[in-house]
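Note that this complex is displayed minus one protein chain, with the remaining chains in position.
Per-chain residue numbering starts at 1, and chain names A, B and C are given in the order in which the chains are listed.
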Amino acid sequence: MPDSQARTLTAPTPAKERPGGTLYRGREGMWSWVLHRITGVAIFFFLLVHILDTALVRVSPEAYNAVIGTYQTPIMGLGEVALVGAIVFHAFNGIRVILVDFWAWATRHQKLLFWIVIGLWVIVMLGFTPRHLINVFSH
Amino acid sequence: MTAIPFPDEPRRRGTNWEKWGWIYMRISGVVLVVLVFGHLFVNLMVGEGVKAIDFGFVGGKWADPFWQWWDVTMLWLALIHGANGMRTVVNDYTKPGTVQRILKGALLASVVVLIVLGTLVVFTFEPCPAGSPADLLPSFCAA
Amino acid sequence: MTTENHVETKVVDGVHYHQYDIVIVGAGGAGMRAAIEAGPGAKTAVISKLYPTRSHTGAAQGGMAAALANVEEDSWEWHTFDTVKGGDYLVDQDAAEILAKEAIDAVIDLENMGLPFNRTPEGKIDQRRFGGHTRDHGKAPVRRACYAADRTGHMILQTLFQNCVRLGIEFYNEYYALDLVMTEVDAGDGTISRKPSGIVAYELATGELHVFQAKAVIFATGGFGKIYKTTSNAHTLTGDGVGIIWRKGLPLEDMEFFQFHPTGLAGLGILLTEGARGEGAILRNASGERFMERYAPTIKDLAPRDIVARCMVQEVAEGRGAGPHKDYVLLDCTHLGAEVLETKLPDITEFARTYLGVDPVYEPVPVMPTAHYAMGGIPTNVSAEVLSDNTTVVPGLYAAGECACVSVHGSNRLGTNSLLDINVFGKRAGRNAVEYVKTVDFTPLPEDPAAFVRGMLDQLRDSNGTERIAAIRKELQDEMDKGAQVFRTDESLAHVTKVIAGLRERYRNVAVQDKGKRFNTDLLEAVELGFLLDLAEVVVYSARNREESRGGHMRDDFPNRDDENYMQHTMAYLSGDAHSSDAADHIRLDWKPVTVTRYQPMERKY
């Protein structure tokens, strides 16, 4: 049945230009790890800086207060919210990871645990953010 | 090309600390939850929060050995935890070679330096340095 | 270590030459069982067109028969009888005795190699019922099938592969064997005979040709269910091995006997194991009637496959089929309960859910017979040596598994006897090949042994044909389903014969679109189609010649078994002009007597 002549092989129908592969569509487990890694790295770098600035207490009260003063500006205040958000997520998700490692039930219900982590994160952040921002923005 | 050359090199054998690193991440993680949350709470939530932090505040805290030990423990645990975590990240995204060695060396150096520095700061801290304006110092520094 | 970094002996004119004592073609159950015997005793290579674990042995579900008597009284004699009777007495009984006797060791071997069989409460290998397996010569069903959930074949394939890894067997994966090299040798007294001297294979990854010189060659290439449309067989089961042997002018035995498994998922052909009925599932027609009671009052749904398949088609033909088109019957598992389904039949439960959207826990599953197993194939004796006529052995050539015909299955294979077959005769093939290669030297290769394959491939690749591979194959499969399936008549077979002749004609003008060298699966599909056409032709031609109904071969126009004329095996030979379109021009049929030791043919009632 010569139903159709062999379609040519060398001239592909131009498809959407998309040279790379697609992004892997992992689920809760993968995204929680991505967030865990990003927050971990972020906290680490903050920690480096934070130790250095705290060390200024050995230099002089003035030096320390000058630097710590910048932490109290509104911009830094917002940054602190982000930082605390990162720490809280990393901490809660860290607990989740530990549970998943050691407790078969948690291994099976890791997605539920992820949403619990998110839920707790929201609650903690709701408690923290207004309080902190009031402190930052009040004189 | 998307193909990754494989294997980059034969897998190495011998003693390795991966298991202990893994266990350490979990133990330190659990302890850090308490330490970090305590730290954040006292510094950011109690009283006026971040606004209240100044030399006097820090001095007030470190006058108490309890807070000294709290912060030093946190310092060690968190830095080693973070550094080990960063080592994992470096292992993942770089190939064995010079770049990887430099990155890991930098990690190690910075962490050792910061741990030493931080520890010294906490324990050799002088809450009432002579010649500083009293209003900057903790209240107990009776001039 | 199993590895693909093989040491090349030499490369001449772009053809790679290797030398092994034993070359095994096929890495399914039979091939790897042979390799486990051969590997430690001789320099062995396994050539497989698939990664070994992709072989279709892995699809087998139900179990492997052996009279272990772990759960109830049983004996290998009963097993022999069931095999003979199940095969409608066309079984060579000496072979069936060996099969049943060595079954016990075959199962124990596998267990010792690590196969995780399901266990009895005492920790022994558990056994379950299967179609046609009975106690005391047909008195009642017996528990004889050793199983690992409903993935027995998967576990056999994995276990054999694991042991090949342990032994460091050399595999050439994704190498397609396309020709058996035969060398003409002068016996010294002026008589010229042909001796196998190697295998020519096509390396999928590179498109290069390899010649494997060998003292002994074992064929274990599996079945050829893809001559049919509705089949439980894999896309890759195109009968290459059987086709290679056929093209070499060696005979094929009993090709008309093809088994149609009763319970394929309707419309898809995906198999639901007979183990389901072994566990108590029931076949029902549209009105919910358990119709097998009418046809086989004693063992009902557990009658042998040929009978059940026929009854199902009959129910549908007489208008009692279920569904909107009344074109299938129902397999009712609902009374088994979720527990049994999830633990003993998890895979098929999932198949029904995935592919038909039917949950067997709550609903009966639509099923119809599906082309399943080739009883016929390359004739061998009980030592797995290939025969060039009724008695003459081809020295150094062996075959085992579904591609071979020993014949332990006669005209209808009993469920669970094939996994047994591949283990028993795979082992024998490997062992005997080792003994053989110790006694002989390499047969010299003829000049340019790859010439034939190179010619065939070049012709396909370079042809400016216009025929689509898929169109020809589809027509073949459709016609085979219509005219040469469960029921056949002279008329239907004559029609299919004609169709095949036309398709063979068109095949010469087939187009291969992919002209590249690397991973050219298009080219290989064309080659495989060639084998399918050849084999389908032999099947139909043999079927037309057998004017009786026996086992898997049901002639509507000759509904009875005719022991007077047909209590013999069909032997088909390629002779004359292989390219002529008229089958009669190039197929010669002959007969081979059936070996009867203990059981005289009786009427087959269940």
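Here are some notes:
Throughout what follows, contacts are C-beta pairs under 8 Å (C-beta built on N, C-alpha and C of every residue); 3 or more make two chains touch, one makes a residue touch a chain.
Please note the rule applied: contacts and distances are computed from a predicted model.
Remark: of the listed names "Sarcosine oxidase subunit gamma", "Fumarate reductase iron-sulfur subunit", "Molybdopterin synthase catalytic subunit" or "Polar amino acid transport system permease protein", the one matching the undisplayed chain in UniProt is "Fumarate reductase iron-sulfur subunit".
Considering the intact complex, the chain excluded from display touches A, B, C.
Although one chain is not drawn, the whole complex shows that of C:A148, C:A276 or C:A543 it is C:A148 that touches it.
Touching the chain that is not shown, out of C:V217, C:C311 or C:V382: C:C311 (per the contact rule at the top).
For the chain left out of this panel, the touching residue among C:E72, C:D105 or C:E505 is C:D105. Contact with the omitted chain, checked across C:Q19, C:N118, C:Q568 or C:T595, is made by C:N118.
Chain C residues in contact with the hidden partner, per the touch definition given at the top, are 1-2, 4, 50-51, 53-56, 58-59, 104-105, 107-108, 111-114, 116-125, 148-149, 151, 154-155, 158, 162-163, 165-166, 205, 234-236, 270, 295, 310-311, 313-314, 316-318, 324-327, 347, 350-351, 354-357, 468-470, 482, 485-487, 511-514, 516-522, 556, 559.
In the full complex, the hidden chain is touched by chain B at residues 1-8, 11-13, 16, 18-19, 21-23, 92-93, 95.
The chain not shown here touches chain A at positions 4, 6-7, 9-10, 12-13, 15-19, 21-30, 32-33, 97, 100-102, 104, 107-108, 110.
The working rule: only the chains that are shown with their structure count from here on.
Here the CA centre of chain B is 66 Å from the CA centre of chain C. Only residues 2, 26, 29-30, 32-33, 36-37, 40, 44-45, 48-51, 53-56, 58-59, 75, 78-79, 82-83, 85-86, 89, 110, 114, 117-118, 120-121, 124-126, 129, 132-133, 136-137 of chain B touch chain A when the two sit together in their complex. On the side of chain A, the complex with chain B involves touching residues 21, 37, 40-41, 43-44, 47-48, 51-52, 54-55, 57-58, 60-62, 64-65, 68, 71-72, 77, 80, 84, 87, 91, 94-95, 98, 101, 128, 131-132, 135-136, 138.
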